[in-house]
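Yeah, one chain of the complex is gone here, protein chain that is, but the others are all in their spots.
And now, subunit A:
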Amino acid sequence: MTFPATDADFLSRLDEIIAAHQGREGPLLPILHDIQAEWGHVPEEAQPVIAAALGLTRAEVYGVVSFYHDFHDRPQARHVLRLCRAEACQSMGADALADQVRAALGIDWHETTPDGRVTLEPVFCLGLCACAPSAQMGGRLLGRADLAKVQKLVAEAGMGAGA
């Protein structure tokens, strides 16, 4: 996927998103969230357009995109599996679960399965600390997670229902 600066569809959708937030106080994060929801990442080509619209420099926009864990400057896998690594989940064996999941998927943290379908990301707390360990994929949550439950989640995501 590339986004040539001349792609009229891309630019018009981008303008729409920017226009929807421009009057707000502190519009940059809402704009970036919408862009990421639209294209799965914040395309580099979008950054100078945002900068010009908000009276910022490209560096300022890039600085914000790169600061936050949620924003990506390149496309992600369709499904992101997030395993909680925080203390409450550790107390219930999150480290061992993460080892098992990494072995089962054959990937490490931040990596994507060879078929490009699932990216594995750590997350620091989903607020499910009284039913640890926990995991999340799209809108689905897992409490008292174990390898079998996680594998089921991943398999169901693969059946094409979408994230």
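Quick notes
The criterion applied here is as follows: a contact is a pair of C-beta atoms (placed from the backbone, for glycine too) under 8 Å apart; a residue touches a chain by one contact, two chains touch by 3 or more; residues count from 1.
As a convention for this text, contacts and distances are computed from a predicted model.
UniProt records the chain missing from this view under the protein name "Formate dehydrogenase beta subunit", selected from "Peptidase S1", "ABC transporter ATP-binding protein", "Formate dehydrogenase beta subunit" or "Cytochrome bc1 complex cytochrome b subunit". For the chain missing from the display, the contacting residue among A:Leu32, A:Ala46, A:Val101 or A:Val154 is A:Leu32, taking the whole complex into account.
Contact with the omitted chain, checked across A:Ile18, A:Ala46, A:Leu81 or A:Leu128, is made by A:Leu128. Touching the omitted chain from subunit A are residues 25-30, 32-33, 54, 60, 63-64, 67-71, 84, 86-92, 123-132, 134, 136, 139, 141-144.
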